[in-house]
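After the structure tokens below, expect a handful of questions from me.
Note that one protein chain of the assembly has been removed; the remaining protein chains are unaltered in position.
Order of writing sets the labels: A, B, C and D. Residues in every chain begin at 1.
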Amino acid sequence: MIPARTVVPDVRSLVFRCLMLLPGAVMGLGLIVFSLGLVVFLAFRHNDGSVLGAGWTWSNFQTILTDPLYAQVALRSVMIAGTATAATVLAAYPVAYCIALRGGRWRSLLLFLVTLPFWTSYLLRVFAWKIVLAYNGVFNSVLVGSGILHAPSLAFLNTPAAVVVTLAHAYAPFAILPIYTALEGLPRSLLEAASDLGARPWTTFRRVVLPASVPGVLTASMVVFIPTLGDYVTPALVGGPRSIMIGSLIQMQFGRANDWPFGAALAVAVMLVVAGGMVLGRKLSVGRQG
Amino acid sequence: AALTVSGAARAEDGKLTYFTWSGYERPEYDEVYLKSHPGTISASVFGDDDDAFTKLKAGFRPDIAHPCYDKIIRWKDAGLIEPIDTKRLSNWKNVFPSLKSLPALQAGDGKVWMVPWDWGNTSIIYRTDLLPNPEMSWNLLWDKQYAGRMATIDAVHDTPVVAALVAGVNPFDLSPSDMEKVAAKLREQRPLMASYTTDMTSIEQSLASGELVASMGWNEAVVALRKQGVPVAFMKPKEGMLTWACGFVMLKGTKNADLAYEFMNSRLDVSSGQHLIENDGYGASTSTAFAAVGPEKLKELELPSNPDDMFKTTVFTAPMKQADELAKMFEKIKAGG
Amino acid sequence: MTGALLKLDGIGKIFPGGGIGLDGIGLEVGHGEFLSLLGPSGCGKTTTLRIIAGFEAPTSGRVLLDGEDITARRAFERPVNTVFQDYALFPNMNVQENIEFGLSLRRMASVERERKAKQALELVGLPDKAKARVTSLSGGQRQRVALARALVCEPQLLLLDEPLSALDASLREHMQSELKRLQKELGTAFVMVTHDQTEALSISDRIAVMNKGRIEQVATPATLYDRPASRFVASFIGTTNLISAIFQNREDTRLRFAVGSDWHPVMNVPGELSLMPGTEVTLAMRPEDIVMSEKNSPDTFMGRVASITFHGRSLRLQVRYGDSELWVDVPRDDRARSHVVEGAELSFRLRPDAMCPVLVS
Amino acid sequence: MTGALLKLDGIGKIFPGGGIGLDGIGLEVGHGEFLSLLGPSGCGKTTTLRIIAGFEAPTSGRVLLDGEDITARRAFERPVNTVFQDYALFPNMNVQENIEFGLSLRRMASVERERKAKQALELVGLPDKAKARVTSLSGGQRQRVALARALVCEPQLLLLDEPLSALDASLREHMQSELKRLQKELGTAFVMVTHDQTEALSISDRIAVMNKGRIEQVATPATLYDRPASRFVASFIGTTNLISAIFQNREDTRLRFAVGSDWHPVMNVPGELSLMPGTEVTLAMRPEDIVMSEKNSPDTFMGRVASITFHGRSLRLQVRYGDSELWVDVPRDDRARSHVVEGAELSFRLRPDAMCPVLVS
Partner (left out) sequence: MKIPVPPVLRGSSSGAALWIYVALYLIFLYLPICLIPLFSFNDSVQAAFPLKGVTLGWYRTLFQEEGIHSALWTSLEVGVFSAALATLCGVTVSYASVFMKSRFANLLSYVARLPILIPGVIIGIAMLIMANLVGIGPSVPAIIAGHTLVGLPATVMVMQGRFASFPRSIAEAAEDLGAREWTLVRRVLLPMAVPAVGSAFMLAFLTSFDEFIIAFFLSGPHPTLPVYIWGQLRFPRSLPIVMALGSLILAVSVVVSILSEALRRRGQAT
């Protein structure tokens, strides 16, 4: 047997490969790993008010695990972010479905329409929601005007519900696009096959369309859930005291509480939980695929 | 051991870098300075002096910054600032004596840690129509009757200080048991608040709409609301209004010290102070500025004609010994702990 | 055919863009019949099938099943099932779940369902694949699962859209005989779309040849092969030489024609044909009906072998005669095989008993 | 063949996962030769082609082009071009830009490039499509553009991976003769992968039959058809009846065998063969070599017609003889045609001059 000679890339190819890897390596290994390294490093330091803290310790994590407040806030954050994610994804699903399967020639127009609101500044959109939900806002005016309420209600603004609605609005395109992508790739013939075998439209949806869109729904949930969990601007502006989330807590450790190591430990804890959830989710969905 | 990250990125010599509250970077405040050094101020802004501290701690090194009095000890302890020689400020003599003598400012040897420039009062703004004859007390913010229709300021030197006053303990030096009392007060207050916020835009809007009947706020907001015809009053609580003051600090190792002195002196000039009062509705730190504005205008702005007298009746938000613990505790309570 | 199972009555389909998909199709399919739709790409085969299945509404015309007008029924209300070209198996279900899908919608007990699914899997020869994921199956296996899934619903009519086009030659041949066997065993009527004429010829009871949204001819394979109704059908079914000729005279049951100046073929003509001498006609001669001849006579012609291709059992010659080119198939055992080389001038004639279609047009 | 254009020398390929793709392939392709790689799915045809093109490195062995070892050369350095199964036309370029792509990389002047592209488009019969978008072309047209794009680079060797598999029957036949014509005209060597044996037989100078990563036989189509080297080749090329028999004796150039108890076929055997009487062998009989016979003699057998399928020019019978089933092709003009009905008991024999391969194993 003649031993093989592998195809050896020449110098030009090697240079090319290095050039292609360079930007990613600079960003990835330089900045991302530095940021990540910093947060992990800080998480295990004592706070003495200095930038890098002093001495090594587990105590930050001990506090997080032992003080019930953090579990409580984490639970609340997961509830709010989870509700917001569920609301966003559920509300967006029929829209993505409609664009993907019924859109026809209106498809690109509809896609454009759902991304357009994104062009205004986020803070402006939050303010717009305050106007809608406020005491004398659009919502209350309509309800009072139509006689449903006698006096304007305070129950809209400064509640977790307001956070959920605002987030569901802000993240709409992030939910619609992945679901749209998943459904758009669904072969038409699967729908027809189901109908052909006697499935009514709702059965077809439940047993064929929905399972096919699971990957899209998972992606959508992830890109909505992770950023909302860490959000602190929206709760601060529309949420009231009952909506303070883990993101605000992390933020404040780096700000007025001046305890960077503790903030870093909180961040690491959240990252671990989210990453664990993601791995679990992937395992489950891969398991389903066989 | 305070490890500071080197401020390698210092602006080039001859150009003063100034780190201030958003809005105070406008050239109108620096007419005198700019006359002799046109176009040589490079300003960065912040919306909260705690965020500013974080940014400095991470290594940002301007020449001058603009924190408030209650943060001075923290900034000093972090080794960020250096004493300012008041002898080099020709306008220092015009600064109100009560401000000059604020205890935490003193760096000894005629030097100060901060040159006061702006100040203001914090109290309860309330709707006179919806809340006709309230008891003149901070206790209003604990009145269950108005649950959900009040707001307070999301800052350690405001709400927790008031809580301490209401609890009857010294806000600026809290023993562990005092701390517990403050915490209890704050816990009691949390369910009553529609929001904790620093966003005056929202507070004004909510007061105007009647969603809020009362809120902690600044004197300037009252003026703005009245201008729009909203019936509001600025309470004079029996425990005393809060007074805050902010000013300039020189960051350690500045290479533009001469310019910095010139800049601060320019800010203590009449024109600068007058613009601050007339444009922003806050107090200036110099008597000359107050004299230039005139009593009618001052009254309209809810400002006293002689601040030195007023300072005796208000609570100055000074540095708190337990600032860090208080901040942590406040954050936890806001989050429901 | 009055008792037809399926009757298409003047079905027309104009697509939203204005494209004409079908142009007034009439078709009947008998009980237990195997009918193929054959035609070039884009002729409307799939559209016809989709209208029968109910995925597409016709712009005009009616669909009758067992005499009942089902034009207005939705797909899931029709006792018709489809085997899709791309199989359209549900990727989120395993083989058995796929097969049981249709039954589960009929609220059949799960024991009964399982029994039926098992039976169906045995029928298509995959009894051990019940729990397999459909993505792990090969093309041929998927096709059989698709078939089982449709058959288990016991449709009155099974529609198949190019069910074999994705398979390679040997698997394809195998599946053809499987399909035919199944259809006979079950007695279900099959309507199959294909664009492969060999497949259609070998598998169907009748074939409908379509072209440009119309049906050109519906007939048994043999009739279609021997008596194409039009030039299009003649050229589409099998390889055919279409030759212009002039009718000369009749000799008993045989007709004599003139092609070019020196070739006067004589042939049996299937069916009745009354022609005036001198009429111009087109003769459709199959390559296997032209044979080498040794003697030179009026019914032979001299042609030059332009190319030879090996087709296994026979050699296909491209023979130049005058300006035209003819395909001639020579069996490999032909004694004259050794003469056949490129460039040779040889003498050919129509096989004496060849029956060639004559198209007057 | 010492002056071979391409020489594969002990090429093996083990995939990273441990799967064996190729198992020591040796193959030579001459200048201007048309060689087909034929074999069932997964046998390693595509892998062989990819190794020749340079997309895949072999695990062992060498690739020689014109005597030079090119095993270590990158794809873009090899004077070899490929026509991909899915055409792989660049969707962002029009037809002409696609064709000019390879030339533009050779820094050819744009006038010259345009001239060559035009010429190539004429060669493949698409002179008017130069400016068309590739997405607007039909399958057959795309295939021709892919061909033009590869040919315009004037490769020494052109590789084609199932270039016709996506086309329908009539277009496919047309493209086969086009390919053959082009290859002759240009004198370029072609290596084509296919799994369609009819295609391979009709188009190739030589065929390499592959199975499970090995080459089973390389030979001309006729040799392959008449003298398959193995059972696998025999069954893969054309439809073949593989029948166990016992050699009895030799009569001049003809051999006599015994099949079952009562059939003693006599046949011409191609090539030399020395057998001991009583040896057990496998006979490969083509369906067209079994014919109906009228008299009953030792070299005939009685079989029952189990099924009949219409194949156009002939009928294919499935004939049951003893326990086994034989395929028999009956020409439609056979005088006995009327006897052929399902269930009939008929007498068959091997055609007297049939040459059947005999496999000893």
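Everything that follows uses one rule, which is that a contact is a pair of C-beta atoms (placed from the backbone, for glycine too) under 8 Å apart; a residue touches a chain by one contact, two chains touch by 3 or more.
Here the structure is a predicted model, which means the values were calculated and not measured.
Contact with the chain that does not appear here is found for just one residue of A:L167, A:A212 or A:I226, A:I226. Checked against the full complex, the candidates D:G26, D:G67, D:P91 or D:P277 give a single residue touching the omitted chain, namely D:P91. Across B:G23, B:P231 or B:P295, the residue that sits in touch with the chain not pictured is B:G23.
Counting over the whole complex, chain A has residues 12-13, 16-17, 20-25, 27-36, 38-39, 51, 91-92, 94-95, 97-99, 102, 108, 110, 112-114, 116-125, 127-129, 131-132, 134, 136-138, 141, 169, 172, 201-202, 223, 226-227, 230, 233, 247, 250-251, 254-255, 260, 263-264, 267, 270-271, 274-275 touching the chain that is not drawn.
Counting the whole complex, the residues of chain D in touch with the unshown chain are 53-55, 74-76, 80-82, 84-86, 88-93, 101-102, 105-106, 149-150, 153. Chain B meets the missing chain through residues 5-10, 17, 21-23, 25-26, 42-47, 51, 54-55, 58-61, 198-202, 204-205, 208-209, 221, 224, 228.
As a working rule, only the chains that are shown with their structure count from here on.
Inter-chain centre distance (chain A to chain D, centres taken as mean C-alpha positions): 56 Å.
In terms of their C-alpha centroids, the spacing between chain B and chain D amounts to 89 Å.
Contact residues on chain C toward chain D in their complex (touch as defined above): 40-41, 138, 168-170, 173, 177, 180, 195-198, 201-203, 221-222, 225, 236-239, 286, 288, 307, 309-313, 316, 329, 331, 333, 351, 353-354.
On the side of chain A, the complex with chain C involves touching residues 187, 189-190, 192-200, 203, 207-208, 211-212, 288, 290.
By the touch rule above, chain A contacts chain B in their complex via residues 48-52, 54, 67, 69, 72-73, 76, 130, 134-136, 152, 154, 157-158, 236-237, 239-242, 244, 248-249, 252-259.
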